[in-house]
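Note that this complex is displayed minus one protein chain, with the remaining chains in position.
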Amino acid sequence: MALPGSIITLTTDFGVIDWYVACMKGIILGLDPHATIVDVTHEIPPGDVRAGAITLGAFYPHFPPHSIHVVVVDPGVGSARAALAIETDRCFFVGPDNGVLSLALDHEKIKTIRHLTNPRFHLPPVCSTFHGRDIFAPAAAHLSRGGAPAELGPESPDYHKLDWPQPVIEDRQIRGELVYIDRFGNGITNISSQALARWGSAVLAVAIPGRFQARLESFYQAVEPGQPLALIGSTRHLEIAINQGSAAKQLALAIGAPVIVTPQ
Amino acid sequence: MALPGSIITLTTDFGVIDWYVACMKGIILGLDPHATIVDVTHEIPPGDVRAGAITLGAFYPHFPPHSIHVVVVDPGVGSARAALAIETDRCFFVGPDNGVLSLALDHEKIKTIRHLTNPRFHLPPVCSTFHGRDIFAPAAAHLSRGGAPAELGPESPDYHKLDWPQPVIEDRQIRGELVYIDRFGNGITNISSQALARWGSAVLAVAIPGRFQARLESFYQAVEPGQPLALIGSTRHLEIAINQGSAAKQLALAIGAPVIVTPQ
Partner (left out) sequence: MALPGSIITLTTDFGVIDWYVACMKGIILGLDPHATIVDVTHEIPPGDVRAGAITLGAFYPHFPPHSIHVVVVDPGVGSARAALAIETDRCFFVGPDNGVLSLALDHEKIKTIRHLTNPRFHLPPVCSTFHGRDIFAPAAAHLSRGGAPAELGPESPDYHKLDWPQPVIEDRQIRGELVYIDRFGNGITNISSQALARWGSAVLAVAIPGRFQARLESFYQAVEPGQPLALIGSTRHLEIAINQGSAAKQLALAIGAPVIVTPQ
């Protein structure tokens, strides 16, 4: 159960120009003046559920227990997709049932999944285009005040899982792909440090066929400024980078590009 | 009167790259360490008083009573325009007297209008280019600490009102216009849901002559992805949209474009 004064994180595709995020914060603070609201990002590309899911999966492990993570990347708002609050043994996730919560949930022990159907916790009249304000914000504030999740709506057996590319792990090769490009132009792959650990301390060659070839290094400065390298990034996944440069720009990286690792 | 621990919202055209907003926050927290500061947006286009006014009008009703809404979109900073703190029966508004507060005030019962002339609440020496830091931030902190508005300066009989386009409502037609385009590319009009209510449940046709024609729908998914529609948006005004697309881009929407609604 969340305690008064608990943390509510907000991850949306609402941008920082319009007033949409502020509306959510006003509703939350009206219901729970003691909530600590943390903006994760509001710059998820509009409707990009996959980017929202990667973002949530990357930041939520760094937050303290009982945090309430609200993710509103919701291209299906107003349609039949369910609105969810999911309690795990560590924290809460609140958002639409379109897969945006699923990469984080892969690592969590789920206690209950609730459909946010109780109108007592909706802001009336619920607007068909802004459930962030009218459904998700009040639900988060209910939880941050220590309210029972069961009041929010009935239990549900399951949630929507994102179709997520898994790396192909073979004896002498791992084939993965780029799944995210960050503001520094680093290309983050779906190949975890754990997967690479199978080859111990062997020198590893990393390639994007026809575009990039380098060794796995331990830090940026292992190569000269402007030179490409691969390294384990802060999400503990393989990354393609250029020391003091943008791999995305200089190598024309695109999400989905194949990445191949081989021991030497 | 605002209570200690109350909310101060900030809406500016200062951007998020430079240090200007941080200066305001430092001043506020130095005077009232318990204030809860909420960034609404700092991306109002530079000097765009009308966009600031629309933004304030759209978000402030969602905040709890006694909130202090500071808006600094101030192309006339350093000139003779007055600096204001206005108390209504619901909350406080602080900003320059250039119309940026006026759309919100249209909906408020005003208690007092104060000119912020008392030098005791100015940060000396007042800089002619940054009243956000030197006048508006200290005034907001004074109010959030529960200080009396009367201390800030003398009462004033009136404030500057924005020249705002009103829709023309006729028996079989409403003619309004686009007043804002949001980050999703939705075009928000000056036609309220209340104005449309006159035609009850009649089917309504919405047009931007030569550019857009569609029916008023209840939610985005009423049309196929990529198709245009009109709907009542989260500000309870008529909006022009494209399901999972950007109406602004695909229809080349511009602020000021005429929007015509007719019952069928």
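In order of appearance the chains are A and B, and numbering begins at 1 in each one.
Criterion: a contact is a pair of C-beta atoms (placed from the backbone, for glycine too) under 8 Å apart; a residue touches a chain by one contact, two chains touch by 3 or more.
Only a predicted model underlies this, so the values are computations on that prediction, with no experimental measurement involved.
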{"item": "Residues from chain A at the interface with the omitted partner, ascending", "value": "5, 7, 9, 16, 36, 38-43, 55, 58-60, 62-64, 67, 182-184, 218-221, 231-234, 236, 239, 244, 246"}
{"item": "Hidden partner interface residues of chain B, rising order", "value": "14-20, 22-23, 25-27, 29-30, 33, 37, 39, 46-47, 75-79, 127-130, 133"}
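Going forward, only the chains that are shown with their structure count from here on.
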{"item": "For chain A paired with chain B, centre-to-centre distance based on mean C-alpha positions, whole Å", "value": "31"}
